[in-house]
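All protein chains but one are shown at their positions in the complex.
Here is subunit A:
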């Protein structure tokens, strides 16, 4: 369980996050949605400790992550897996080395065991046999899948995804969404996804946190969202013709 309490973050004069609180439950995919500049990615970076909020707390199973120093954070970090917007795979390493990197650093597993684990992770994301390729040789969707494989290599308790579908075609986006959902259910991990892709919202959004101008404007499930009368949320959700027609057909 991840709890965030009254998170405030500014960059100079720009007050990006204004007192955001929420709970992200284990075994569920929680989505942070909002328009560009609403503070979604900044909130995610505050949660994982890449940004330090000026006020507020981030609790990982009741441990206050915000007050910990680097060394104290390491045990929690080992339980975190993260998929970055641009995958952030290590260019100089092969697919296999990328996945085995955390295992190399933090476990005493033998090389064969690590290789088994890497192959298992690659199977999970349907990339068997691509071990020796370098990130430059992969397509955007494959990079994301390797990113997921790397994120789950240590059996994470917490999984974070920053815009997992950005730059992907609709078909690949669905594959990535399904993978995130499958992994969350299998590992019973607390998954937080930042997205503005409405397909993801409708497909895997069990809990949705809507940010608007740095504030928490609405929270609920994707079904509640379709019936919401919050104007800012409706403007965001039903901006696309597809969603408009979905709402119209629901009305009928």
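Criterion: contacts are C-beta pairs under 8 Å (C-beta built on N, C-alpha and C of every residue); 3 or more make two chains touch, one makes a residue touch a chain; residues count from 1.
Here, contacts and distances are computed from a predicted model.
Novice: Please identify the absent chain by the protein name in its UniProt record; candidates are "Cytochrome c-type biogenesis protein CcmE", "Ring-1,2-phenylacetyl-CoA epoxidase subunit PaaB", "ABC transporter permease" or "Hydrogenase 4 subunit B".
Specialist: Going by UniProt, the chain not displayed is called "ABC transporter permease".
Novice: Just one of A:85, A:124 or A:199 touches the chain that is missing; which is it?
Specialist: Of the candidates A:85, A:124 or A:199, A:85 is in touch with the missing chain.
Novice: Out of A:104, A:128 or A:169, which is the one that touches the chain we can't see?
Specialist: Here the residue in touch with the unshown chain is A:104.
Novice: Residues on subunit A that touch the omitted chain in the whole complex?
Specialist: On the subunit A side, contact with the omitted chain comes from 48-50, 70, 73-75, 77-78, 80, 82, 84-86, 88-91, 101-102, 104-106.
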